[in-house]
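Excluded from the complex is one protein chain; the other protein chains are retained at their positions.
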Amino acid sequence: MTALQSNRWPEGVTRVPYWLYNDEDVAKREQASVFEGPTWNFLCLEAELPKPGDYVTTFVGAAPVIVARDLDGSVTGFENRCAHRGALLCFKSHGNAKQISCIYHNWTYDLKGNLTGVTFQKGIKGKGGMPPEFNKAEHHPRPLRIGNIGGILFGTFSDRAPALEDYLGPEIVTRIMRVMRRPVKVLGYCDQGLPNNWKLYMENVKDPYHASLLHTFFTTFKINRLSQPGGIIIDAKQTGHHVSYSMIERGQHTASEYDKTELRARKEDYRLADPSILDGVDEFGDGITLQILAVFPNFILQQIQNALAVRKVLPLGLAKSNLTWTHFGYADDDEKMTEIRVKQSNLVGPAGYISMEDGVVGGFVQRTVAGAGDAMEVIEMGGHEMATQDTRATEAPLRGYWKMYREIMGI
Amino acid sequence: MTALQSNRWPEGVTRVPYWLYNDEDVAKREQASVFEGPTWNFLCLEAELPKPGDYVTTFVGAAPVIVARDLDGSVTGFENRCAHRGALLCFKSHGNAKQISCIYHNWTYDLKGNLTGVTFQKGIKGKGGMPPEFNKAEHHPRPLRIGNIGGILFGTFSDRAPALEDYLGPEIVTRIMRVMRRPVKVLGYCDQGLPNNWKLYMENVKDPYHASLLHTFFTTFKINRLSQPGGIIIDAKQTGHHVSYSMIERGQHTASEYDKTELRARKEDYRLADPSILDGVDEFGDGITLQILAVFPNFILQQIQNALAVRKVLPLGLAKSNLTWTHFGYADDDEKMTEIRVKQSNLVGPAGYISMEDGVVGGFVQRTVAGAGDAMEVIEMGGHEMATQDTRATEAPLRGYWKMYREIMGI
Amino acid sequence: MTALQSNRWPEGVTRVPYWLYNDEDVAKREQASVFEGPTWNFLCLEAELPKPGDYVTTFVGAAPVIVARDLDGSVTGFENRCAHRGALLCFKSHGNAKQISCIYHNWTYDLKGNLTGVTFQKGIKGKGGMPPEFNKAEHHPRPLRIGNIGGILFGTFSDRAPALEDYLGPEIVTRIMRVMRRPVKVLGYCDQGLPNNWKLYMENVKDPYHASLLHTFFTTFKINRLSQPGGIIIDAKQTGHHVSYSMIERGQHTASEYDKTELRARKEDYRLADPSILDGVDEFGDGITLQILAVFPNFILQQIQNALAVRKVLPLGLAKSNLTWTHFGYADDDEKMTEIRVKQSNLVGPAGYISMEDGVVGGFVQRTVAGAGDAMEVIEMGGHEMATQDTRATEAPLRGYWKMYREIMGI
Amino acid sequence: MNTTTQIEVEALLARYVHCIDDGKLEEWPGFFADPCKYLITSAENHERNLPVGIFIATSRGMLQDRVSALREANIYEPQRYRHIVSSVLITADSGGAVTAQANFQVIRIMHDGTMDLFCTGKYADRIVGTGDARTYAEKLVILDNKRIDTLLAIPL
Amino acid sequence: MNTTTQIEVEALLARYVHCIDDGKLEEWPGFFADPCKYLITSAENHERNLPVGIFIATSRGMLQDRVSALREANIYEPQRYRHIVSSVLITADSGGAVTAQANFQVIRIMHDGTMDLFCTGKYADRIVGTGDARTYAEKLVILDNKRIDTLLAIPL
Partner (left out) sequence: MNTTTQIEVEALLARYVHCIDDGKLEEWPGFFADPCKYLITSAENHERNLPVGIFIATSRGMLQDRVSALREANIYEPQRYRHIVSSVLITADSGGAVTAQANFQVIRIMHDGTMDLFCTGKYADRIVGTGDARTYAEKLVILDNKRIDTLLAIPL
């Protein structure tokens, strides 16, 4: 009997059982209920589809999908699986095509995913071919509904998913638009293999508590510290999204528990030989040096000083996942601005000064799961609620995430 | 609950669910019902066992087996597992031995698989040893029934399997003997790892529809095209075997749907710098340039011009399989004929001009399975029947294969 | 349905089904019932924790654990998983620390595993923090009971486990103390990956029958042969432990079945170019050249001439395991004695002249499991009982092991 | 030993592997004499004197056809190789022909970033010509592994 | 070809990889000129002319900061690299600057003994100075694999 079948998870979200990270049935239900359920999955940036015929291939959970700019200029999406005998339709990461031909038997589709041609449908020299009743209109890959918010493209297989803006809620939309205010351009891609279940990365992202404790670099250079002004925003509907932010300390820094506590993470004496990496500009004019925004189930929008990126985490089996980083700037950035973003990209990614540790800490949890039996995580920092608050000494965003997860998974 | 337990497969064989390619229980039942069931499994060529004492190790599904030329000259076969505590008896791919000794405790067997010696059966200095009632005759590896058709050796663990010739049926036997008309010799071995469930390779082999569409090299050099004379042969009993063939176009080529269709696969302008690879001879005198013959569940006999080979596909877990190629010629081939076969071997195998794509297309299907849920393949080319016909614009052999599969698997 | 669920294992221990080596549910139950059950698991040597604050990380089955020398000098042990959100507390193989801080959120523990600090428990500037009712005393990693026999440290998570000495029984304790008579020092570490289920290695260790048959080197140099004086000791309570030993043949060697039997393993003519490897000393004064002692479930104490080591085998999934070798000598060994042990270490370990074969023979069994269905091992050498006897032509220790295994697993 | 020859043979092999790894397949046939013998086979076939391997070419034309087939005809996923070679050992050097062997391993990297140890083996070469004008009259690519994963498109 | 240059450039690379594999990271910045360009990126980013890769340094100071961050600030499991390099090919040699490329693979070994093929790729170097005093004015580390497992702490 699998853990899911025996469902050993008490009420509430201040306790989370470790078996969620190591159970086949949980993973199967996540594909059906979370990724293919009434949620919106990040696909790519609209900037990656500039011209008609441009397409990108990605995944909705484990399902391969194609996102394309149709010849009529609209953005379309559908499952990347031929309606005949299931071959991948596009096997490159991106490309441009007027139509899509399956390599196996040459069935062809338009960029909306409609089946337009079946090779030898009428047979050859009157022999073979498809039966007369075969109707092309009945055969096509599963379509995706596409949502677009500020040039970030999302997709869903579900009719039950609310409109994207309603799904996100006004608080999140505002914070997305703060960053997506102008057309963007991609500056670089990176994949990172994570040695843990995908949800452990989302826990890490939604955990403002760990930032200044796990990431020394952060605190040492006051890029972020818990005693800096900052907080978290959770949408009123509590649909599992959140924003975590912090800003420059204006005026004199007042002592706090933070400074009194003895922390591994504090090394006041530590200085850079070449501090040019920190020469950022307050391009948003609001003094916010860090904004991490997460959308349920697996999307992250990052602003760390001038380093901008979207991230997406996907399961690779139970104990591994893949994190995709798409670094971007604004289409109208000048060379100098691009150089700033390039240097600050050293802060993030798999080698990033302030994100490096996030690559392994999920693995540290994953390694304890096999022996954990029915043990559970304790998520009580900041109490039991899951509301917006102006402190980051809280795990409220995690509670919001798990609340949504339980609803959608029905556990 | 596994997919097999919930058995979501509607009647008939024009639809095949993708979960067959990714389900543990399906794989377990295949071992018990297909490979160890009333089927005949290819073992090796008789030519690989010229001398008494020669043996070859291979597999019946996941079960390791030994095939040997007994000292009395007969061919024998049995499971490659010691009756004592289960060690492999032979761990080399081939060899020669008068008897077989297990390395673990030196129990010995004759080449028929009878237990002939148990070390210290009577103990040492009257101490220890096997209990008096221990009877060697009751302990031996599971025997294989051996069948031999034209020097191709098959084996079965099942008493319910009909005699090999009845299992194959006269149509298949005739086509096997067409190739195995004279004693053969092995020209080379090759293993190919396939990134897909083993059945997807069998689908590919039994699919005459894809040949000229997926394999450009084929069509470009008119080694084969759908408009060439050719067809498929399915045994009357519909036991899952088939032959697909094509022949040289005599006289003038008449235009057809094939030529009118716009196909990726047609590149009339494409020529070889050194066409010596195509200098074949019509050694069968029937103008048939290609004959692919498949025996349920996992054997293929290939004649492509003068490139002859037997192939066997075995599961390696759910999503991988191993394809073994044994290239051969006739024992009396002269040097010139061998050279022709060697050059034409460039057409086949993992690097083959006309088989290369088959190594990956199954993987393209496998990659869409995880997201496919209850979706199914559509197998309607050539209608719904599964009979011999003189066109290759049909998927009839696949329907025949799945019919046999459903019967034997009881699903 | 898994093999365990259908539990196809007839009464008794002269037959052991192969599905025990390839079943997920069996592995899960082993973690709960064997490793975390009323058994004692080897942790490390006390000599590895000389100073207060020294710690070593290891595993109890799949559960990561920490063994430490507390500041008060006592040896402590507890699960290596943070009580907050489950991160590994120590990720190095060994170290020294006054307290343990989790890297994720800096929760701190003393070396007894008590939670001593929760970062920002009271929040920052009056915001956030843990709820008032949060009680540190209720949160801590799972503690291990520690047992120490002659400087060998064992641990158990179970309250039902008897005291270590009672668990071992007097016969085993005596034989452990024979080797652990004086303080020891570690001479070297080695890990060996085994291509088989962990229990197949224990079967091998508990099998005196195979030694002189599988290991030629052994017999050739009369380090050990079945006709030498020797035998096995099984504790009266039959709790799955055993000792196997052999000694120098005094006086003239009398012919026996052994010498009459034709064995692959006998090569009388075989001599060493540099026999210095065999220049051992009878340091125990009892003429015993080999003593292999195994404690249920997975511990081995080895004396082969002057090569001393403790070994532990741990599962890595179903079909792989990890064998750890800790070679040691006595703290007061002089240089010459150490040199003897170093040279004799060539006899053991993954490259050892007399242990090399044990690395692969379990794999030979593992490879036959997939095809074995309901087949079973035959364990009748030495009859059906499982008592101490003065022959090694017996499999009695295996029967004792499986008896204990069935009881504890409840199958 | 002849230092210059050693270094020139190493340089020839270096140019050869960079040519393939950089995807300049059109230049690849130029590394061979014409006629020549290029054979990819397994150590097993090689040791058992079995003539059929994975791929064979006996002329520059056949090498060129391999390249045009990859460019024009065959379908395979975008992929690249990374050759790591070592221990170039000259076993004979007489009359303008040098016989040499080297160890190699090839890692195959798919367009999606998947990285696999694709094959290992030994190059057994007969090299003709002098200085920078040396070419392979014979190049046996003897693979240790008898299994090829998925397919072998790009030459080794 | 210039034998001496070839051997000196190979020796420079040998010292470079042993410096990293032996854990002497404090000496690592000394292999570079100042200013310099050290960029770790993927072949995909490189070919698409995308400026953001995995890590970039434009001065010795930035290289030193990388080392001190690893020593002082960042948390990662004890691990070591084993560089295997091959086929050092000098592509230009003019006016004191040598351009060279080499293939590499890096195996990462964790403290618990786990061993993984971590990455493969090509070094594209511009080398200044002469004799044993050569340094890297530019070192592009172009990874074939676009996925980095877990994290990249130690330089390549």
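Some points to look at:
Order as written gives the chain letters A, B, C, D and E; numbering starts at 1 within each chain.
FYI, a residue touches a chain if its C-beta (ideal position, glycine included) is under 8 Å from a C-beta of that chain, and two chains touch if they have at least 3 such contacts.
The structure displayed is predicted, hence computed values, not measured ones.
Considering the entire complex, the omitted chain makes contact with B, C, D, E.
Residue-wise, the contact with the chain that is not shown comes from C:360, picked out of C:97, C:247, C:318 or C:360. Note on the undisplayed chain: of the listed residues C:47, C:97, C:186 or C:318, the one touching it is C:186. Here the missing chain is touched by one residue of E:13, E:73 or E:119, and it is E:13. Even with one chain removed from view, chain D keeps its contact list with that chain: residues 1, 3, 6-7, 42-43, 84-89, 101, 103-105, 117, 119-122, 144-147. Seen across the whole complex, the unshown chain contacts chain E at 3-4, 7-8, 11, 13-15, 17-18, 21, 80, 82-86, 107, 109, 112-115, 117, 132. Panel shows chain C; residues 186-195, 214, 216-217, 220, 267, 270, 272-274, 276-277, 322, 327, 338, 341-343, 345-346, 349-351, 353, 356-357, 359-360, 363 of it touch the chain omitted from the view.
As a working rule, only the chains that are shown with their structure count from here on.
The minimum number of touch steps linking chain B to chain C comes to 1. Looking at chain D and chain E, the chains in contact with each of them are A. Farthest from chain B, judged by the mean position of CA atoms in each chain, is E.
Of all chains, the one whose mean C-alpha position sits at the greatest distance from that of chain D is C.
Computed from the mean C-alpha positions, the centre of chain B lies at a distance of 31 Å from the centre of chain D.
Averaged Cα coordinates give chain A a centre that lies 44 Å from the centre of chain C. Each of residues 91, 103 in chain C touches at least two other chains. Shared interface positions of chain D, i.e. residues touching 2 or more other chains, are given as 75, 77, 112-113.
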